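Report on the following structure.
A single protein chain has been omitted; all remaining protein chains appear in their positions.
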Amino acid sequence: MKVGIIGATGYGGLELIRLLHNHPEVEKMELFTSSDEGTIFSSRFGHLFTIHDDSLKKIDKDTLASFDVVFTSTPSGVTGKLLPTLVGTGPKLIDLSGDYRLKQPDLYKEWYKKEPAPFELLQESVYGLTEWNEGQIKEANIIANPGCYPTAVLLSILPLIKESLIDANNLIIDAKSGISGAGNKPSQATHFSETNENFSIYKINEHQHIPEIEQAINLFTGVSTTVTFNTHLVPMNRGILSTTYSPTTSGVTEEQLFECLVETYKNNPFVRIIKGASSFGTNRVKGSNYCDISVKLDERTNRVTIVSVIDNLVKGAAGQAIQNMNVQFGLSQKTGLDIVPLFI
Amino acid sequence: MKVGIIGATGYGGLELIRLLHNHPEVEKMELFTSSDEGTIFSSRFGHLFTIHDDSLKKIDKDTLASFDVVFTSTPSGVTGKLLPTLVGTGPKLIDLSGDYRLKQPDLYKEWYKKEPAPFELLQESVYGLTEWNEGQIKEANIIANPGCYPTAVLLSILPLIKESLIDANNLIIDAKSGISGAGNKPSQATHFSETNENFSIYKINEHQHIPEIEQAINLFTGVSTTVTFNTHLVPMNRGILSTTYSPTTSGVTEEQLFECLVETYKNNPFVRIIKGASSFGTNRVKGSNYCDISVKLDERTNRVTIVSVIDNLVKGAAGQAIQNMNVQFGLSQKTGLDIVPLFI
Amino acid sequence: MKVGIIGATGYGGLELIRLLHNHPEVEKMELFTSSDEGTIFSSRFGHLFTIHDDSLKKIDKDTLASFDVVFTSTPSGVTGKLLPTLVGTGPKLIDLSGDYRLKQPDLYKEWYKKEPAPFELLQESVYGLTEWNEGQIKEANIIANPGCYPTAVLLSILPLIKESLIDANNLIIDAKSGISGAGNKPSQATHFSETNENFSIYKINEHQHIPEIEQAINLFTGVSTTVTFNTHLVPMNRGILSTTYSPTTSGVTEEQLFECLVETYKNNPFVRIIKGASSFGTNRVKGSNYCDISVKLDERTNRVTIVSVIDNLVKGAAGQAIQNMNVQFGLSQKTGLDIVPLFI
Partner (left out) sequence: MKVGIIGATGYGGLELIRLLHNHPEVEKMELFTSSDEGTIFSSRFGHLFTIHDDSLKKIDKDTLASFDVVFTSTPSGVTGKLLPTLVGTGPKLIDLSGDYRLKQPDLYKEWYKKEPAPFELLQESVYGLTEWNEGQIKEANIIANPGCYPTAVLLSILPLIKESLIDANNLIIDAKSGISGAGNKPSQATHFSETNENFSIYKINEHQHIPEIEQAINLFTGVSTTVTFNTHLVPMNRGILSTTYSPTTSGVTEEQLFECLVETYKNNPFVRIIKGASSFGTNRVKGSNYCDISVKLDERTNRVTIVSVIDNLVKGAAGQAIQNMNVQFGLSQKTGLDIVPLFI
C-alpha cells in the first residue's frame, strides 16, 4: 500500500508516521504539505532522523492519485476546502480533523465558528468509530475520524444507551485530557510554566465535541438527547479519562451493565472491559490503541459511574484512523496496531 | 501565642509549619511526636534547616497544657484516641484528620473502617468550615477541620443549595486532586513512575468524604440528600479542582447564581467569585488560602457547572486550620494568611 | 516606601509582586507598562484578583520620580535604552534584565546579539550579588541584578576560588533549570508537550551567562579564567541546580572546603551550607530566597563536586532584587523575605 499524509507536522500526523512505520502492509509513506515543500522532515523533527529523512512533497492531485489512502491531519477548517479537490481521484480519504464529522453544516458553523465542508461530502462521509460502524467504513470514500473525546465517551456509553440500561436524558460527562490534545502550536494556554502543576477546566459547556457526541448517540442508538459535557487539561502529554454519570433504568444491576459491555465488544480487540477495579488510569493504555472501560453502580444513588481511558493520539486519533484503514482494505483490525501499552 | 503541632512530618503538618512561621501572633511553635522524640526536625526535612532546627518533643499532657492551641495533623484513626487525653487541659484543639468530622460514629466506622472517637467528643467538636461556621468556631474547644475535597465542594455549592437555586437531589460532583493529598507515605499508588503521566480515578463511589459532604449540606442548609462524588488523581503536587453538575430550579439565570455567590461571600476575604471565565485552573490559588469559584449555566440543558479551586494543603488543610485559629482568638481571618498565590 | 515595577507581566515581575505584597516597608506598589496602559492587571493574571486590581500605568519619568525604587524586569535589550531616561530622576533602579551586568559593551554585543547600554551607565551600575557586594549595593543608583544561573554558580564557587582551595582554571559547570527561566513567552521550546517528559541541553557552550560568571569571578576574587558552562532544561517550573567540578589544590580536604563555605557565609541568612548530604534537590529552596550549597571531595580523583540549589525566580531574580533593595534602604536583608520553602 502507498500511504500519504497531509498535515504531518501536527501531533496526529507525527503519530500516524510512528504507527504506519511498523504497518506490515504499508510499502510507501509520503508526507505532503501546502507550504513547506522540499523541507527534510527529520531536520524539524529530529526523532525521525534516519527513520524518515524524505522531504515534504507538494500537495498535488495527480501525485496523490496513485496512493491507496491519504490521511489528512490538519487543524479544523482546512480539509473542508481541500478534500473536495481530492475526492474521487483515487485514494481513500481519512480525515482526522473535525471538518467532516457533523452532518449539519449549521452545527459546524455554530460550534467551530468556521465555514463548513460541502453539504454532499458531509453526507457522503462516514463516521469512523470503528467498533460501531465497520460495515459503512468498509465502503467509505471519506472517513470522518472521530474526535478524541467522543471516542473515549461513546465507546463507554453507547452499549448502555442502546440496551436502555441507563437514562440517556441525564448524561453528565466529565472528561480530562493530556495537553497533546491541544496540538503543537504554542500558546499561553499550552506554555509549560502555566500548564504544568495546573489542572484546569476549559471551554465550559462550549466544547465542539458536544454536537459530535449527541449526533453519534443518535446515529448508533436512535436516541435523541442533549448531554452535559465538560473538558479539563491534565498536566501530562497523553491520555484521556472520561467519567460519565447517569441514572440507571429501574432495577438494573452492576452485573448487567458489565455484561452488556462485555457482550458488545466481545469480538473487538481494542476495547477491554475492566472488572471490579476501583482505581485505574490512563497509563493502562499509553501509546496503544486500547480503550479500557469500567462501570460501577452506586447503590446509594442508583447512578452509574462509567469510566473509560484512551491514548488521545492513538485510539483518539492516528490509531483509530489506521484501524479504519485496515477495515477498508480488508485487513485484520490489529494489523500494525498490536502494541503493548507503555505503562510508564 | 504558643502553638503545638502533633503530626508535623505529614504534609499537613509541614504546611502548618510553613504558614505559622510567618504568623505575627505566634511567638512559639513546637513539634510533638509519639515516636521520634529528640530527632532534630530539620535533619529529616532539610528545607527547614536554620528555620526550625528544634528537636521533636514528646507528646505530654502537662507540657501541652501551657499551649494556646494544638494542631493535630495525623492519619485518620489516631486522634480519636489521642484527643480525649488532651481535651479540657488547656489548649484549643484543631484536628486536621478526619476523626472528628462525622457526628455519627457508625458512619465513621463504615467509611473509614476504623474505630470512631468518643461519642460525646464527636458532638462537642465543631466543623471548621470557616466561612459557614464562624460563630461556633469562635467558641469551640475541638475543631474538626474539614477535608480537602469537602472544602472545595461545599464552599461552591452551599450558597446555591441554601437559596434553592439548584436541585440538591441531583448533585454530581467530579473532583480532581494533586497527589500531595495522598500524604507522605510511599506506596505503589504514589510511586512517581506510576502516577506521573497518568490521570486516574480512585475509590469509585467510595471516598470517605462523601458522608462529610452530605452531613455539611444538611448542617448548613437543612437539606438532606445523597450526592454522587468521585475523585481523581492529577499528576501534580498541589491543587484541587471540583466540578459540580446540577439542574437549576425553574427559571434561574446565570446572573442569579453568580450574584448568590458574590453576596454570600462578600465579607469573606478568601473566597473569590470569578465572573465569566470559561477556562481557569488550580494555579490561581497555588500556595494560598483562596478558594476561587465560577458558575456557568448551560442553557441547552438547564444544568449548571460549578467549578471551584483550592490548594489542598492550604485552604484544604493547614491554611483553613489557621484561619479557624484566627477566628478562635479574635484575630482577623487574614492574619498570617495574606499570601499571594504562586501562579507558577 | 513607594515601589514601581516595569515589566510586571513577566515571571520575574509577577514574582516581585508576590514578594513585595508581604514586604512590611512597602506602602505602595504600582505597575508600569509601555504598551498596555489602563489594563486591569488581574484581568490578565487571575491569581491576583482582589489582591492587585489596579490598572497598569504608563511609564513616565515624572510619575516615577516620586518612587523610592523602580524594578525593571524586562527582556534583554529593553532597559539598555530605558534606564538612561530614568537615572538620576529620583528612584533607585534595580534591573533584573541582563542589560547592565557586563561591563564591556562588546561582550554584551557578542553574547546577547543586541545593542549594549551606554558605557557610562554600565560602569556606574553595581553587580547585585548581595552576599558579595553589600558595600557597593548600599550606595548604588543602578543595580544589575545577577542572572539566575550565575547566582547559583557564583555563591557556591567564589569562596573556594578566593581561598585558592580549587583550581579556577579547570572549572566545569553543569547547570539545570526549571522552565520558568525561559520566561512567559510561548514558543516551541517551551510548549508543554515538547518540554514535559523531556530533559534537554540548550545553547551548548553559548549561554550568555558565561561572560557574567567569568566577570564576577574576576571582580570578587581577582582571578581571570574561562569556564566551561552548560545549561539544561528540567521539566518543572522552578528551581536551578548547579553542579561544578574542579580539581582541588594540593592537600585540600573536604573539611577545609566545607569550613571555607561556612565561614564565608556565617553572617548571611540566605546561604545555607549542607553538611554531608549525598542526595538533595531544588525542593529544599522552592519559593524561597535560600541558596543551599554542598561540597563533596572525591578522593579517587581529587576533584570536588560543588552543588548549589536556588529558586530561579526568587534568589535567582525577584528575591535577590528585594534583598538588594533592603540593603540599599538600610533594612535587614530578611525583611519581606523570611519565607519557608514550600518543599512540595
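Order of writing sets the labels: A, B and C. Residues in every chain begin at 1.
Rule of thumb we're sticking to: contacts are C-beta pairs under 8 Å (C-beta built on N, C-alpha and C of every residue); 3 or more make two chains touch, one makes a residue touch a chain.
Computed from a predicted model, the values in this text were never measured in an experiment.
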Which of B:170, B:195, B:264 or B:283 touches the missing chain? It is B:195
Checked against the full complex, the residue among C:164, C:228 or C:332 that touches the missing chain is C:228
Among listed residues C:72, C:237 or C:324, the absent chain is touched only by C:237
Out of C:60, C:263 or C:298, the sole contact with the unshown chain comes from C:298
Note that chain A touches the chain not displayed via residues 11, 14, 17-18, 21-22, 45-51, 180, 197, 237-238, 269, 272, 274, 277, 280, 283-288, 292, 313, 338-344
Listed in rising order, the chain C residues that touch the chain left out are 170, 172, 174, 176, 178, 189, 193-194, 196-206, 226-228, 230, 232-239, 241, 243, 245, 278-283, 286, 294, 296, 298, 300-301, 303, 305, 307, 343-344
Chain B residues touching the chain left out here are 11, 179-180, 182, 184, 186-188, 190-197, 235-237
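The rule we apply is simple: only the chains that are shown with their structure count from here on.
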Per the C-alpha means, the centres of chain A and chain B lie apart by a whole-Å value of 38
Distance in whole angstrom between the CA centres of chain A and chain C is 46
Residue numbers in chain A touching two or more further chains are 193-194, 196-197, 235-237
